[in-house]
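Note that one protein chain is taken out, while the other chains of the complex remain in position.
Order of writing sets the labels: A and B. Residues in every chain begin at 1.
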Amino acid sequence: MNRQLSEIAELIGAEYSGHEDMGIYGLAKIEEGKPGYLSFIANDKFESFLYTTQSSAVIVKQGFEPKQLLDAKLLYVDDVYSAVAKVSKLFAHTHDIEVGISPLTYVATSSSISEDPRIAAQSYIGKNCTIGKNVVIYPQVFIDDHCTIGDNVVLYSGVKIYHNCIIGNNVILHSNAVIGSDGFGFASSAEVGISKIEQLGNVVLGNDVEIGAGSTIDRATMGSTRLGNFVKIDNLVHIAHNVQIGDYTFIAAQTGVAGSTKIGKCCMIGGQVGILGHIEIADFTSIQAKSGIGGHVKNSHTKLYGYPAIDYSAYLKSYAYFKQLPEMAQKLRKLENKLADN
Amino acid sequence: MNRQLSEIAELIGAEYSGHEDMGIYGLAKIEEGKPGYLSFIANDKFESFLYTTQSSAVIVKQGFEPKQLLDAKLLYVDDVYSAVAKVSKLFAHTHDIEVGISPLTYVATSSSISEDPRIAAQSYIGKNCTIGKNVVIYPQVFIDDHCTIGDNVVLYSGVKIYHNCIIGNNVILHSNAVIGSDGFGFASSAEVGISKIEQLGNVVLGNDVEIGAGSTIDRATMGSTRLGNFVKIDNLVHIAHNVQIGDYTFIAAQTGVAGSTKIGKCCMIGGQVGILGHIEIADFTSIQAKSGIGGHVKNSHTKLYGYPAIDYSAYLKSYAYFKQLPEMAQKLRKLENKLADN
Partner (left out) sequence: MNRQLSEIAELIGAEYSGHEDMGIYGLAKIEEGKPGYLSFIANDKFESFLYTTQSSAVIVKQGFEPKQLLDAKLLYVDDVYSAVAKVSKLFAHTHDIEVGISPLTYVATSSSISEDPRIAAQSYIGKNCTIGKNVVIYPQVFIDDHCTIGDNVVLYSGVKIYHNCIIGNNVILHSNAVIGSDGFGFASSAEVGISKIEQLGNVVLGNDVEIGAGSTIDRATMGSTRLGNFVKIDNLVHIAHNVQIGDYTFIAAQTGVAGSTKIGKCCMIGGQVGILGHIEIADFTSIQAKSGIGGHVKNSHTKLYGYPAIDYSAYLKSYAYFKQLPEMAQKLRKLENKLADN
């Protein structure tokens, strides 16, 4: 289904005059542009593609001045990514799951499902669950007993939610994400050997949370593992028992957070970061990919890098000298020889 | 269901006298204590919460002396975590899967299932499998042909076990764990290009093993990938083909062990550690989170840290100087200038 360029311009509040209107069939990366498609430039690096792209129109930042005449029409906006996010919704894939509850899925009679569900075959909803309005549940999802699922939630195929967990509104869980698995807790003593500490708590996800494919969020030992509103988690991330994550914090792929750590709001955490247990990370902390965080982060807006992590620019400086260590060692030897000669 | 405090005290061998008895409804973290709940202090850091907690009773270490009068009753034990582990079992969630084999699950007729199974709908048990007593199999579990599953095993939803694998007694596999997937083995030659080496072995898990959500244990190329008794593996861990892991070894989340490596018993391996293939790690080795182990560890009780890992305290010392590298470089330049002036 195509959309009129004028409709798109209005949606994103773009200046739009003097153009003939035209149908737009979708979004395309500018370097892969096609006639009838809309592209965008959010980063000057990609400007060169503008002059060769086949796309019919391009979203650019207010004030942008092309260096040559263009075939493509330009739509000027204040914030390119926000405009792209809006346009992307026009062309979004609609979930193919049919309205209703498939008779080939299992729903315990004690569970209640609100209006307008789309629940596919081969899923399983345990006892005493409450499922909100307008949910989409793909095949092969498992929801154990006593769970609460909010409105407008999308559970992709293979999602597994253990008992007693609470999922907010507008949450998206991608395939094979696991919510509420046991925390890693054992007691070991000479007397009894290794003994499992039963994990008695649950997981609570706020509203508008998105969790990537294959990520695992462990239940609390006691109390709740808790992700705030608008927390966005990428693929294959591990969140341990009793972790608390503040609103609007983003965590990139393959990062792990150990037990009972509290992460503030609006943090930006790169991929493959490891965060120690039982520590607190201040709001607006930014952590470079692959860093290892081994202690509290007390000041907000801290930027960290390294293993173990230190101040971002301090790490870069030290690492610059790390690369020169062989030369430094040689200079040191020369000085020693020189002084020995004296 | 609540338990009497006196019953709990007896269970954990706590001193208990002079208290009125009372009902206990569960365990709570001391900082989240509630009336009618039992908390614990295993770490002095948390002592301050003792004086403000709402919990009705608190487990503390033998010899602990509170600094002020308390409302909460104290239960004195030798080993707090072991006591908590015992009490946690009193309040553990019981698996909601009903006794019997759901008619909505698939069990090949050539497979045998011992007494008292609880096997939910939507699971699949292939040919010639032997399933022990008192197992719990959640929905959407897959067990391929020729597998042996021990007694008292719990397989959470989404567990996948490839053919010919052997699972010991009292094993717990969390959601979406994969046992017996192919090892990563290819031959590449000018003549035939890339050719898959078929993975002909299997996986053998000992008794009392627990494997976290989303972890993957590859089958052996030939022979067995083998985890000993009481091996505990956290979430999203990767164990490659032909790895051997000794009894009582713990591995935290997102760690990976490459092919054919032998890890001793009673090792403590942190999260996001990477371990090279074809090496041996001695018993009681302790590895700091995120370390990279690139060679044999010959002495037991070794403590390692770094990338690549070296002795734990040596890494800490070197890293302390790493942080001072810019100053060291400056000092070096000054000395060079001073000597050049001479």
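By our rule, contacts are C-beta pairs under 8 Å (C-beta built on N, C-alpha and C of every residue); 3 or more make two chains touch, one makes a residue touch a chain.
Just so it is clear, the model here is predicted, and its values are computed rather than measured.
Contact with the chain not shown here comes from a single listed residue; of A:Thr225, A:Gln254, A:Thr285 or A:Thr302, that residue is A:Gln254. For the chain left out of this panel, the touching residue among B:Glu47, B:Asp145 or B:Glu280 is B:Asp145. The missing chain lies against chain B, touching residues 106, 122, 124, 126-127, 140, 142, 144-145, 158, 160, 162-164, 176, 178, 181-182, 184, 186-189, 191-200, 214, 216, 218, 221-223, 236, 238, 240, 242, 254, 256, 258, 272, 274, 276, 292, 307-308, 310, 314, 317-318, 321-322, 324-325, 328, 331-332, 335, 338-339.
Contact between chain A and the absent chain runs through residues 26-29, 32, 78-79, 81-82, 84-86, 88-89, 91-93, 96, 104, 120-122, 138-140, 156-158, 172, 174-176, 208, 210, 212-214, 230, 232, 234-236, 248, 250, 252-254, 271-272, 289-290, 307, 319, 322-326, 328-329, 332, 335-336, 339.
The rule is short, and it goes like this: only the chains that are shown with their structure count from here on.
Annotation: 26 Å between the Cα-based centres of chain A and chain B.
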